[in-house]
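Apart from one protein chain that is not included, each protein chain of the complex appears where it belongs.
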Amino acid sequence: MTTTRELLTTHPRETAFDASVLATSIDVLNDCAQSCTACADACLGEQDVSMLVRCIRLCLDCADVCAATGRVLGRQTEMAVGVVRPVLEACLEACAACAEECERHAEHHEHCRVCAEECRRCEQACEQALAAIAA
Amino acid sequence: MTTTRELLTTHPRETAFDASVLATSIDVLNDCAQSCTACADACLGEQDVSMLVRCIRLCLDCADVCAATGRVLGRQTEMAVGVVRPVLEACLEACAACAEECERHAEHHEHCRVCAEECRRCEQACEQALAAIAA
Amino acid sequence: MTTTRELLTTHPRETAFDASVLATSIDVLNDCAQSCTACADACLGEQDVSMLVRCIRLCLDCADVCAATGRVLGRQTEMAVGVVRPVLEACLEACAACAEECERHAEHHEHCRVCAEECRRCEQACEQALAAIAA
Partner (left out) sequence: MTTTRELLTTHPRETAFDASVLATSIDVLNDCAQSCTACADACLGEQDVSMLVRCIRLCLDCADVCAATGRVLGRQTEMAVGVVRPVLEACLEACAACAEECERHAEHHEHCRVCAEECRRCEQACEQALAAIAA
């Protein structure tokens, strides 16, 4: 059991939706935030940095949006679906845009390949969380 | 001229939309993030904290979403409208939900009154930025 | 191999210190940020929230400081030891203070016990990163 799952289990209130989907989503969001921070930084360290400007920008955006989404989804007390839903929708778009750009550089830069995969995983996690909320 | 405006003026690339609307939006987003952090903390310090649980939660969400939105909107290089738009829409909802809750406590707690006003201002700033992007 | 480790391995520049210690530190910092966000929220959801005010506050601080520290340590390009060192020192203190407070509530609240352990782990990770930088 991950720490995220353990903390959900010990929470005094009921989770808004399935705790297993929720725990996975939170973990994937945090992992994606970290990957995007690392990929933006790796791009910045490349000799062809001028070719990676859009990639850096979208990674920085994605890191900020995933981090905020992870926090919002990480709170169970008095969760407001009217806030969580559009936040997840925005995060899904940030991940999709970042994945698409990273995929363009995946052949030349391994960190972009790894980050693109992480962003696609997070895009799916947002979709699953949205489906769980709607259920 | 505020520092935000000055930094937009000295940016090497063209802003995605009207620099004056943009600068105001960024400043209001950052101010609202700060107000929500302060109001959550003031609520936490009140004797009737148990009545303010939902207010604290929504202030924490709003602070996180406004801070991320301020960063995304604060970047002009390779701005992706497909990301900025849903981020602003999510922020608008976070501000509206937080304002509504803070307004309920505005009579008893001055910090809630101030924070509600700041959230309404930010809600409008998000609307104006969305309108400017669509134009 | 975790994603954090994989991204360090594919980074174009050499890491400032041992990549294995570095990857562990980054992961523990991010886990601790998440735990503190979750514990603050769980405390907020408890019936005896008024007894947990200090715990919530220190968890919020610790979450913010760990998140910032994880980002600073997560960047390898042009790392400035003069910045990373005091940031790690501040994070160590934030974790120690949060752990101490969570430990006081560990008997009554499982989430405080889990969060205290995570904070102690992070305190050690900061110490190890500081030792690795000094080496």
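Think of it as A, B and C in the order they're written, each chain with its own count starting at 1.
Keep this in mind: a contact is a pair of C-beta atoms (placed from the backbone, for glycine too) under 8 Å apart; a residue touches a chain by one contact, two chains touch by 3 or more.
All figures in this text were calculated on a predicted structure; none of them were measured in a lab.
Student: Tell me which residue among C:Met51, C:Ala68 or C:Ala106 touches the hidden chain in the full complex.
Tutor: C:Ala68
Student: Can you name the residues of chain B that touch the chain not displayed here?
Tutor: Residues 3-4, 6-8, 10-13, 26-27, 30-31, 33-35, 37-39, 41-42, 44-47, 63, 67, 70-71, 74-78, 109-111, 114-115, 118 of chain B touch the chain absent from view.
Student: Hey, which chain A residues sit against the chain that's not shown?
Tutor: These residues of chain A touch the chain that is not shown: 41, 44-45, 47, 49-50, 53, 56-57, 60.
Student: Since one chain isn't shown, list which residues of chain C touch it in the complete complex.
Tutor: 53-54, 57-58, 60-61, 64-65, 67-68, 71-72, 75, 77-80, 82-83, 86-87, 89-90, 93-94, 97
Convention: only the chains that are shown with their structure count from here on.
Student: Shared interface numbers for chain B and chain C above half of all numbers used, same, or below, different?
Tutor: Over half of the interface numbering overlaps between copies: same.
Student: Between chain A and chain B, what is the gap in Å from one C-alpha centre to the other?
Tutor: One centre to the other, that is 21 Å.
Student: Where the centres are mean C-alpha positions, what is the separation of chain B from chain C, in Å?
Tutor: Chain B and chain C have C-alpha centres separated by 27 Å.
Student: Touching at least two other chains at once: which residues of chain B meet that condition?
Tutor: In chain B, the residues touching two or more other chains are 53, 57, 60.
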